[in-house]
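A protein chain is absent from this complex, but the other protein chains hold their places.
This part shows chain A:
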Amino acid sequence: MKKYMYIIMACLLFNTSCNILDLEPETSWTGSNIPTEEGHLNGILYGGYERLRSALSTGFLIYGELRAEAFYNNAFQINIDKAINNTLDYDMSYASWQSFYEVIKQANVVLRYAPELVQTGAITEANADHLMGQAYTLRAFAYFYIIRIWGEAPLIIKPFLSDEDLEDYGRAPLSEMYEQIHQDLTEGASLIPASNTERTILTRAAVHAIEAHVYAWEHNYEQAIISIDKVLANTNYSLASLYNPSWNPGAGDFTAQVQASDYAAIFNGGRHKESIFELAFNLADGDNTRFLTSYFSGTNPIIRVRSEFGDTFDSNDWRGIVSNEWSSTGTYKAIKYIIGFSADVDTRNIVLLRLSDLYLLKAESIMALEDTDDSRNEAMGLVNTIRHRAGGETFEIPASDYLDRNLYSQDDLIDLILEERKFELCYEGYRWFDLVRTGRAIDVLRERRELELDPRALIWPIHIDEIRRGSLIEQNEYYR
């Protein structure tokens, strides 16, 4: 009798034993049970957007603005200080490219699994294409930031799913990186359906806008123009309006009127028809960091606009009213994103790509390619469209001026366009990259900030931990 009992007991134990060691998480997924459904792929792709948001929530200012001439450090924050004074250090947290690689990581997982899920029938080919198109574009976009910030970098195009996948990577040559970016963008453009008109995820128009910037960065202006034209032809995007002859600059409610304009709504309303791609921020999403609040608003924002910069806005330029607030104490505050802002409950989407940027980029490309009367007319036509919106007809630059080669050389016109970009796109994370792309950064820092920058310091240092961990990763020369 006892014997049987032992046998029964042994069987029971054996049974439970197998179960007790085969445990899988209940509140998350393992590497082997995801992604198996369309929802998983969607989630992982949104994870990529979420990581991009995390990389750029303050990064759009740190990498895109602070090194240029607009801001000064108002809060004794040591890292802000280092960025603004262009004394970058390899131990700054911003010197780490990890968050961009997190975007790439998420994209790589989508690209790896989407074809498999099509095979299993878990997702339709059309839906898979849309997801993969976005993933390709996200990856390209992240690499484009990496190139602009750090230069050469490891080129990771497959996911690290398990320990065996890990290998040591060195920094890939720029040419390889560009090749990969273009390839990804081409894939993105062909896979994302043209019908998609959202603005918080990457659309075909966004692909072309990114592509245009990549080409411009490579100084391949013909291609840049081709890409821009593809966006300009898209009726889903049109310029916001600002200048209104019926508003009286002398009137008491004029400032309020301008700040409530369609143009101001690009930054403060969200999903504006001029916006091509913006990062979605929403308190309901569980974002508790409210970056814009601490950087721009309140009595002690982390950064403030230098008065030398704020003063350059023409009084007829209504964009100044949308961008800056001048207080009686003689200080400027960047208000572009915080008009009507209640920092307690508001967040703003951050617009990364918009139409007027492409207008001016096209103008720049045209002028960079050749200097003829035709090209001047075409380029300045675009510039004047933007200027007209900012200050009406009188604010346009007359053809008599811009065609006069004694008044404007080819370089002067490019400078003028660049200056126009400064006013149009201020505080949006374009400025530093514009200066580097056009080769003006060192001169501008010397003239406007009295800073002498070594040309090798146009890129950032790679974070010291990355150098210490990866035997093949070499520090950028200036920071060695």
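Note that contacts are C-beta pairs under 8 Å (C-beta built on N, C-alpha and C of every residue); 3 or more make two chains touch, one makes a residue touch a chain; residues count from 1.
Everything that follows uses one rule, which is that contacts and distances are computed from a predicted model.
For the chain that is left out, the UniProt protein name among "Molybdate-binding protein", "Iron(III) transport system permease protein", "M1 family aminopeptidase" or "TonB-dependent receptor" is "TonB-dependent receptor". For the options A:R51, A:R387 or A:R449, the residue in contact with the chain missing from this view is A:R51. Within the whole complex, the absent chain has one touching residue among A:D285, A:E393 or A:D412, and that is A:D285.
Within the whole complex, the absent chain has one touching residue among A:P115, A:P249, A:G298 or A:G340, and that is A:G298.
Chain A meets the missing chain through residues 13, 16-17, 19-32, 34-35, 40, 42-44, 46-47, 49-51, 53, 76, 78, 81, 89-90, 96-98, 101-102, 104-106, 109, 153-154, 156, 159-163, 165-166, 169, 200-201, 280, 282-288, 290, 293-294, 297-300, 343-345, 454, 463-471, 473, 478-480.
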